[in-house]
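In this view, the complex is presented without one of its protein chains, the others remaining in place.
Going by the order they are written in, the chains are A, B and C; count residues from 1 in each one.
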Amino acid sequence: MIFERAKYIEPDFSQEVFKNAPDAKLVAAPKDKAAPEGFHATSIFPEYFKINGEWLLAEESRMDCVAVFEGGKIAVREFRNLKKGDLCVVGRTENCDDGIFVHMDCFEREKGAEETKFSFRQSRSRETAFSYDYEKLVELLRHEKEHGYVVWVLGPACSFDNEARNAFAKLVDNGYVSAMLAGNARATHDLGAGYLGTALGQDVRTQKPHFNGHYNHIDTINKVHLYGSIPEFVEGENIKDGIMQSIVRNNVPFVLNGSIRDDGPLPEVYAHTYEGQDAIRKHVRRATTVIGMATVLHTIATGNMTPMYRVREDGTIRPVYFYIVDTSEFAVNKLGDRGSLAARGIVTNVQDFVCNVAKGLGL
Amino acid sequence: MIFERAKYIEPDFSQEVFKNAPDAKLVAAPKDKAAPEGFHATSIFPEYFKINGEWLLAEESRMDCVAVFEGGKIAVREFRNLKKGDLCVVGRTENCDDGIFVHMDCFEREKGAEETKFSFRQSRSRETAFSYDYEKLVELLRHEKEHGYVVWVLGPACSFDNEARNAFAKLVDNGYVSAMLAGNARATHDLGAGYLGTALGQDVRTQKPHFNGHYNHIDTINKVHLYGSIPEFVEGENIKDGIMQSIVRNNVPFVLNGSIRDDGPLPEVYAHTYEGQDAIRKHVRRATTVIGMATVLHTIATGNMTPMYRVREDGTIRPVYFYIVDTSEFAVNKLGDRGSLAARGIVTNVQDFVCNVAKGLGL
Amino acid sequence: MIFERAKYIEPDFSQEVFKNAPDAKLVAAPKDKAAPEGFHATSIFPEYFKINGEWLLAEESRMDCVAVFEGGKIAVREFRNLKKGDLCVVGRTENCDDGIFVHMDCFEREKGAEETKFSFRQSRSRETAFSYDYEKLVELLRHEKEHGYVVWVLGPACSFDNEARNAFAKLVDNGYVSAMLAGNARATHDLGAGYLGTALGQDVRTQKPHFNGHYNHIDTINKVHLYGSIPEFVEGENIKDGIMQSIVRNNVPFVLNGSIRDDGPLPEVYAHTYEGQDAIRKHVRRATTVIGMATVLHTIATGNMTPMYRVREDGTIRPVYFYIVDTSEFAVNKLGDRGSLAARGIVTNVQDFVCNVAKGLGL
Partner (left out) sequence: MIFERAKYIEPDFSQEVFKNAPDAKLVAAPKDKAAPEGFHATSIFPEYFKINGEWLLAEESRMDCVAVFEGGKIAVREFRNLKKGDLCVVGRTENCDDGIFVHMDCFEREKGAEETKFSFRQSRSRETAFSYDYEKLVELLRHEKEHGYVVWVLGPACSFDNEARNAFAKLVDNGYVSAMLAGNARATHDLGAGYLGTALGQDVRTQKPHFNGHYNHIDTINKVHLYGSIPEFVEGENIKDGIMQSIVRNNVPFVLNGSIRDDGPLPEVYAHTYEGQDAIRKHVRRATTVIGMATVLHTIATGNMTPMYRVREDGTIRPVYFYIVDTSEFAVNKLGDRGSLAARGIVTNVQDFVCNVAKGLGL
């Protein structure tokens, strides 16, 4: 299993630099939702904070948040979730000067291909050779099925093609999907395809426009509301294909987040943006691999809260893998521009991507 | 004023087809958020409904909603806002058969250029000749300043360049902006540029990265929270350039909508997606021109709720103009694929677009 | 065989409109490379010209060329190939008024899916459901292997991934490629991958950069020159994988066209642009299906000379199918903007496309 080899490099806290470092400075948040001036912002890397002479790892981190000392641990908290009086770490250095150590080069690099592959980000374009990524991703998914937690983030385009819908359903049926994140449109198009055979009014099998097909997505939403929930709809209408029915039947947790361009929305959709964000992070806190497909909004949202490491239950630390799949280089590379350096981009149509991955897994 | 010429064609209700039409069928909504089966969904066009023998226009319409008869009028209501018992129009024909008339070809076409310009949508690409659009848009904005309500929808890229920020501020200062819709990131980058000189860590004037510049956007958000609001921050820090300070100083209404990828968010940001959607529609109900720039999410959200006509206070009806500006053809043409046929796309960088429009207006 | 069903509609020349039409006017070309004023330009459709009372079909047509009467037939000739004195058809009407009949609606439309599929062009985007296209393309290729002539047009990206290279080689090995058109770079990257394992300096299997890998493409070109030709190089270096070795070993004709951005070029590359264009058209004159992948330049070049019909040896007329595959909607839709209305676009990475087609064919 190649993915086991990327070993975590434990910092050697017996070194002078750590021993001589001062304690991190803690300052109380002056009001709800506001950090003290000079607050330290977290990154995607493992970060250690010296508190009472002891180096504490922020175990569940994400970037651009505040490190709060609480209950003997470091919690990494979004600004909006800060409470007046929270003890926030203050300081903007990274090499122990302020009692803060950001552990950037934290995984052992393998020789050769592995080293190139998972150790640094390179710019990706349609001209990158992707079969190697497919091959490694298939290995990774096999590994994660046993040992990890794979979060899939799906844009609407994942529902427009019937073969792609069914390929993803097979991934779900076979245990490769630990959680699914998406928006109202993605779920609606998929349910509409299962219910009425269309997405955006076009037949998902034959591309034929249906008569009055522009009604289909709102008819679907309306019908789900008449049933009361997606599972009741799937059951009641006996939906037999597609992503959502497979998610429902396999009891895979899902988070549907609302957006200002929603029709409906479906009953399960989060109307409150930041409750929705918290719902995403709940899954990201367990994620070992994240795969974002054909959605800049949801993938970047998820990427923003995904660190590059995961502390397992046994205390060992492993890398988190992050993939972003899109036809546009801009989308694929955007996550990197926002600070999530560890993302690997694949430039293709997500329909082909999903089908290829399913085939690669022998499904 | 060329924009006055696009006259509305009043339907002639004395014609047989209207006189012989049955009344529209009204059925009570079976539960909150759900329409009766067979509901009629509205479009971007003016629609008339025969109620008790009289043809009533839905005065403030939008697509993919339900026509509800209430208080002697037709309200156009989102599914999520339906209440059990609302009297919903049922029927899916458009030519009076069900007492419903969808008035698609409702504006007189001018001869020549005007006809081509505003009467039908054509696919746009980087190879379209856009100086004509600029010229007409400048005329339109001059007209709207006196007679209309111009809603601008701004994506983050509008804040990354200093000249573009200031050009937009001039549009605000000179009365060309009736309302501004945007997201948390757009406002944050702009405020951060005014406060600390950077957007995404890069100087908005010189492109130079600032030391620890990745802190700047969250420092900005945090500082706004310490003040309590954007206006207090603008005042307290004496922000002198950019979009938000101009919006605040000119008392231009703005709506900031949250999204799942937000840091912060700023205090004014709508956390509840559908309250935010309602806040957008509040402005769209008055809009005579909408200009969406560099944001697919917000522009399509706004486009979804924008009809092609506006009933003025004096009862006359005029067209609503809709522009979408983006470097990507896919973005520019996407609104059309979603059913908003009247949008005009301009393929360019929004920085240049804003500067050109300001220069065209002599600012 | 569904592709047989799209029957040609023979014009009924006994109708009055044809009988009453005047003869087409013929005017001699005033000088080499120049047509007489008012010349008729051909289109992608079948066109008939009334000469001496008889309606003659231009049997091998292409758009934007001149119809020349010569040897009792209508030749369709590029401007650059006109000779002083060539008898050119003059007239710009299409409905017999000038003795010219452009037969636009020339193929019977099937009911349902088929009708939608091959009868009119629709705009394509990443959100189109493409599995139907894959399915039909696989059927089409099976059909063409027996009855047609499939011309593949390849951009450089076709050579950057090893699996894609080998998938295309299988298409060649199994008789699905009648001719291959490409440029110097595409052939060089593919030969370099077979010779030294890289394309653009990156390993085509593992994405690893090779030491001094930026030398590899010019080392490859130089080595081919030392051998004297691509076949001698393939033989001499015993190249075992990739596109060109398969093309060479299967004696599939290929045309490599030069461009101003070439290094080298390889010995077989056409240095003279218009001799190269003629070489392409030589294959297009026989083509029944054309598939352009990841190259705007070569695909549009080929598209410009591809009509929508083919006259078989037995005199019957069948449609020509045209596919364009690219990650960019702009590329995919551009051919339509240039007048080739019959092209079907598939928005994806060509690596996935080639692999999918090969898998679909059971290779």
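The criterion applied here is as follows: a contact is a pair of C-beta atoms (placed from the backbone, for glycine too) under 8 Å apart; a residue touches a chain by one contact, two chains touch by 3 or more.
The model shown is predicted, which means the values in this text are computed figures rather than measured ones.
When the omitted chain is restored, the residue from C:Leu141, C:Ile300 or C:Ala343 that touches it is C:Ile300. Considering the whole complex, the residue from C:Asp64, C:Asp97, C:Glu232 or C:Glu268 that touches the absent chain is C:Asp64. Shown as candidates are B:Asn81, B:Asn174, B:Ser229 or B:Thr348; the residue that touches the absent chain is B:Thr348. When you scan B:Ala58, B:Ala294 or B:Leu335 for touch with the missing chain, the hit is B:Ala294. Along chain B, the points of touch with the absent chain fall at residues 112-113, 116-117, 126-134, 156-157, 160-164, 199-200, 202-209, 294, 327-328, 347-353, 355-356, 359.
Where chain A meets the missing chain, the touching residues are 123, 125-127, 329-330, 333-334, 337. One chain of the complex is left out; on chain C, the residues touching it are 30-31, 33-35, 37, 39, 41, 64, 78-80, 92, 200, 212, 214-215, 218, 221-222, 225-226, 257-265, 267, 270-274, 276-277, 280, 297-298, 300-301, 304, 328, 330, 337-339.
Definition applied: only the chains that are shown with their structure count from here on.
Chain centres here are C-alpha means, and the one lying farthest from chain A is C. The pairing of chain B with chain C is characterised as same-residue: of all residue numbers used at this interface, over half are used by both copies. Work out the mean CA point of chain A and of chain B, and you get 31 Å between them. Counting partner chains per residue, chain A shows two or more touched chains at residues 200, 328.
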